[in-house]
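Shown here: the complex without one of its protein chains, the others still in place.
We call the chains A and B, going by the order they appear; numbering starts again at 1 in every chain.
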Amino acid sequence: MGLTLAEIASRLGGRVAGDPQVLIRQVAALAQAREGEISFLANPRYRTQLARTRASAVIVAAESEALTAKPRIVCENPYAYFARVSQLLNPATRFVPAIDSAAHVSPGARVSPSARIEPGAVVEEGAEIGERSWVGAGCHVGAGAAIGPDCRLYPSVVVYARCRIGARAILHSGAVVGADGFGFAPEGGQWVKIPQIGRVVIGDDVEIGANTTIDRGTMDDTVIEDGVKIDNQVQVGHNCRIGAHTAMAGCTGVAGSTRIGRHCAIGAAAQILGHLEIADHVQISSCTTISHSIRKPGTYTGLYPSSDNASWARYTAWVRHLDSLADRVRTLEKERKK
Amino acid sequence: MGLTLAEIASRLGGRVAGDPQVLIRQVAALAQAREGEISFLANPRYRTQLARTRASAVIVAAESEALTAKPRIVCENPYAYFARVSQLLNPATRFVPAIDSAAHVSPGARVSPSARIEPGAVVEEGAEIGERSWVGAGCHVGAGAAIGPDCRLYPSVVVYARCRIGARAILHSGAVVGADGFGFAPEGGQWVKIPQIGRVVIGDDVEIGANTTIDRGTMDDTVIEDGVKIDNQVQVGHNCRIGAHTAMAGCTGVAGSTRIGRHCAIGAAAQILGHLEIADHVQISSCTTISHSIRKPGTYTGLYPSSDNASWARYTAWVRHLDSLADRVRTLEKERKK
Partner (left out) sequence: MGLTLAEIASRLGGRVAGDPQVLIRQVAALAQAREGEISFLANPRYRTQLARTRASAVIVAAESEALTAKPRIVCENPYAYFARVSQLLNPATRFVPAIDSAAHVSPGARVSPSARIEPGAVVEEGAEIGERSWVGAGCHVGAGAAIGPDCRLYPSVVVYARCRIGARAILHSGAVVGADGFGFAPEGGQWVKIPQIGRVVIGDDVEIGANTTIDRGTMDDTVIEDGVKIDNQVQVGHNCRIGAHTAMAGCTGVAGSTRIGRHCAIGAAAQILGHLEIADHVQISSCTTISHSIRKPGTYTGLYPSSDNASWARYTAWVRHLDSLADRVRTLEKERKK
């Protein structure tokens, strides 16, 4: 059905300018928006799109208010406001609490009566499923594991034994929480497995992407703090700690025993080696390898440039001779001084 | 069983030279082939292997026909012809159409009577499964999703709600189509989730590898056009478009909102950053990061060279001092001019 601007503002705050009775049914980007949709301007460089948009209303900051005559909501953070409007207009799918007759819930598991367990899901002995949590088809919650309230496990999520997940978590399909860390002791040219007896402990409001893996600790726990957002196909090794409200984009890897601070942003396909410490408020660029601890907030990058193949071959051929090139420069410098 | 050369040529075209009644039971590479097997020569530099092969017949181009006296099929594209012979000799596994009694098909789903739904698979409300499609054990087809005809979903594939897949798709185990894109608005040091309300729309004749993830769009759709082939563990972010007949090798990542052209070939473990445009007919080499749009067809590379550890340490130590090295060269140049 939709909501009027007045209704939106009464729920989310902000100030309505223009007709407060405009009905909004959906959100859209400025360039794609149609009648009945609301868009937003977070960056003044999109002002041309704002001028042309067919959206019925827009969300703007006070300093951009004059850029449009459309009905609008004026607020401090238009992008976050837009996210909240979208949440209002696109609420999570409702579900009927139930343990499906084709689910497999151990007699010693504790499942909240307000939770839903889909067909084929398994909840093992001693596991707990919190209030209003939704465990999708084919998920596996291991013995003694705990899923907090208001969580959503999409189909085919696996949570190994004894791991703990806080409130309001979203785990996408194929995520594996608590598989064994990669720990072996070398002996006579072979590998002796070190039992991985720690857990994974995940805070509140965490989202974990599809096919992401977070290994259990060797002896202590692997910890994901509150508000961490992890994209798809991310690998977090054993004994790591990811600080609160840190975001990690897809294909990132964090090797074992590394601690990442709070409020960090890790770009796609970044790799962070093991046993490092990354400070709070660090941004790591996409495709960057971090091989040393980072003590200071800031942005860190290590992307090797690509080019058309012929140019790349020309300059990359010199990389392996950089030390001798530097030697030649030094020789020239010495001769000059004579 | 098997087929004679004459039977093969009558189905696939080409010209038989030598005994057309030779019986072929299987395909093999030149070096491994045994009696009853057919091999191919696509590149004249393997002529020594051709001379030595124990294959009963070979597939060759006209210009290589004289290199062997074996029974042979002469055609324009021996490699593609070989692929088609292998398809003839190794047809897809037959199956009996049925909804297994341990499958979970919602009453509001439409499953073709010629389709097969394996045990533990779930087909949600409003979903469609096309003619002769095979949904493997433990797969999940979300509400309102559509799978076209002649598709094969291997076990444990997840297709989220409302996504659409065309005809003749092959999805390998662990593939996840339509999980939420990674979209959050920052607000006061925390992240506000932006509902991902777009879909994934996949054309005809697409293959998607094991544990590959393709995220749904934020508001518009993520689109995979006809004939795209995607290997294992590839990540495609929200709002991307992959052009028709593009191939992407394993471990590749494409960040959000990037558009890749048609007939591109993306090498293994390449990473393509977000919001870029890649032209048609672009080849990207393995392990290459693309951080700018590419407007012209061609091959693009960005692989950093590896060496024995000591050499690497010697030359890589100079990378961080390249700008001062360049300064020193400029100083020498200036002095020379005096």
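Throughout what follows, a contact is a pair of C-beta atoms (placed from the backbone, for glycine too) under 8 Å apart; a residue touches a chain by one contact, two chains touch by 3 or more.
All figures in this text were calculated on a predicted structure; none of them were measured in a lab.
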**Request:** Just name the one of B:R54, B:R84 or B:R259 that touches the chain not displayed here.
**Result:** B:R84
**Complete:** By the document's definition of touch, the residue of B:G13, B:P44, B:G189 or B:P305 touching the omitted chain is B:P305
**Message:** Looking at the full complex, which residue from B:G130, B:G174 or B:G237 touches the chain that isn't shown here?
**Reply:** B:G174
**Request:** Spell out, residue by residue, where the missing chain touches subunit A.
**Result:** 102, 104, 120, 122, 138, 140, 143, 156, 158, 160-161, 174, 176, 179-180, 182, 184-187, 189-195, 197, 211, 213, 215, 219-220, 233, 235, 237, 251, 253, 255, 271, 273-274, 284-285, 288-291, 298-305, 307, 311, 314-319, 321-322, 325, 328-329, 332, 335
**subunit B residues that touch the omitted chain in the full complex** = 26-29, 32, 77, 79-80, 82-84, 86-87, 90, 93, 102, 118-120, 136-138, 154-156, 170, 172-174, 205, 207, 209-211, 227, 229, 231-233, 245, 247, 249-251, 263, 268-269, 286-287, 303-309, 312-313, 316, 319-323, 325-326, 329, 332-333, 336
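Please note the rule applied: only the chains that are shown with their structure count from here on.
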**Prompt:** Which integer distance in Å separates the CA centroid of subunit A from that of subunit B?
**Reply:** 26
